[in-house]
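First the structure, then my questions, so here it is.
The complex appears here minus one protein chain, its other protein chains still in place.
Showing subunit A:
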Amino acid sequence: MKFVNLIRLAVRALQRNKLRALLTMLGIIIGVASVIAMMAIGEGSKQAINESLSSMGSNMITIMPYSNEPGGARLMGSSIQSLTIKDIDALEESAQHIAKISPLVSSSGQSINGAANWPTSIQGVSPDYLDIRKLTVKEGIIFSEQDLRSSAKVCLLGKTVVDNLFPGGQDPIGKIIRFKNIPFQVIGVLNAKGQSNFGQDQDDIIIAPYTTVQKRILSSIYFNQIYASATNEGASDAAVDEITATLRETHRLRTGEENDFQVRTQAELMTMLNSTSSMMTALLTAVASISLIIGGIGIMNIMYVSVTERTREIGLRMSIGARGKDILMQFLIEAIMISVTGGVIGVILGVTSAFVIPVALNWPTVISEFSIIISFIVCAVTGIFFGYYPALKASKLDPIEALRYE
């Protein structure tokens, strides 16, 4: 029988038992819809994480002092003194894969403006820091190289600090605030950045030249951290190798001696967070796939019933010239039709729910074409797999017995 006629035949057979066909499809519909919705939720949260990470600077590299000396009191990384301006100079000179670099020294303390005060931390950096961390100036200016050299008492304020020190909504630019009793002139205000992935308020900062913080607040020549950015995301690994090599040299570490610093990229963090959300997605998808299998068994069940019910029809078709192959195809295509129609409805439902979920539950979703394609293929395969045995049974019927079947 020609393929077009087979399709027409299958459509006709399903139309005759609309409710039954729909109920049979239900398993497939629910399976496909939930697979697509789950994958959309998984993909959505993955992208949300990636977005917030890259808003912190996706090619950002952090260098921290680190000690793994066994025995004795272990010190916190930030209190180990190993990073100095020499390291920055060496890196600036030699590194090919680093675009920007800035030291970071920080100190917490009370900031005061007249009657208002606020506990916060000051971060001593170079102007490159803003680019690396993707911070932008809302009003005012960034301090200059001249300010760095002269350890100028100037600063930029984050939004939280502005809100707390200037509660009346006055313009902070040009005002003098005090941090740990040292007066700073406010020369700029940063754009709000909100919370970080880890719940930190990224706007609760004061930014000042690192020389100022080192000399006037901490009286130290060491840095807490060094921030750098790779020339692009792909160059992160090369940059890490380069930094490691350079710092080992400036720190005069012998071969075999452990690093007294640690280099981390944003990409590592991203991989870690993504692997968690990938695992969740895989788990949810597995649960949804079980529903697909159950749907397939439903199809198989109904196809067996259908074959038994239509035994006489099969006998008649065979007696007027249908070959086993024709009967096989007829029932197989009917099963595939059920599963694929169920798949189409499931895709529509799944995609719809992927649009509804962000509105209703405020979860981000991203529909991946992959999930649609894969669930479609799974549907067709389910139809073939679970429809084959009933169809085979039909095709093997003896026409004589089938014709006399009551």
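Here is the rule we use: a contact is a pair of C-beta atoms (placed from the backbone, for glycine too) under 8 Å apart; a residue touches a chain by one contact, two chains touch by 3 or more; residues count from 1.
We adopt the following convention: contacts and distances are computed from a predicted model.
Enquirer: Looking at UniProt, which of "Anti-sigma factor antagonist", "Cadmium ABC transporter ATPase", "histidine kinase" or "Putative ABC transport system ATP-binding protein" names the chain we cannot see?
Expert: Cross-referencing UniProt, the chain left out corresponds to "Putative ABC transport system ATP-binding protein".
Enquirer: Which is it among A:Gly109, A:Pro364 or A:Pro399 that touches the chain not included here?
Expert: Selected residue, touching the omitted chain: A:Pro399.
Enquirer: Per the definition of touch given earlier, which of A:Leu156, A:Leu247, A:Ala322 or A:Ile372 contacts the omitted chain?
Expert: Of the candidates A:Leu156, A:Leu247, A:Ala322 or A:Ile372, A:Ala322 is in touch with the missing chain.
Enquirer: For subunit A, enumerate the residues touching the unshown chain of the complex.
Expert: 1-2, 5, 12, 16, 312-313, 315-326, 399-400, 403
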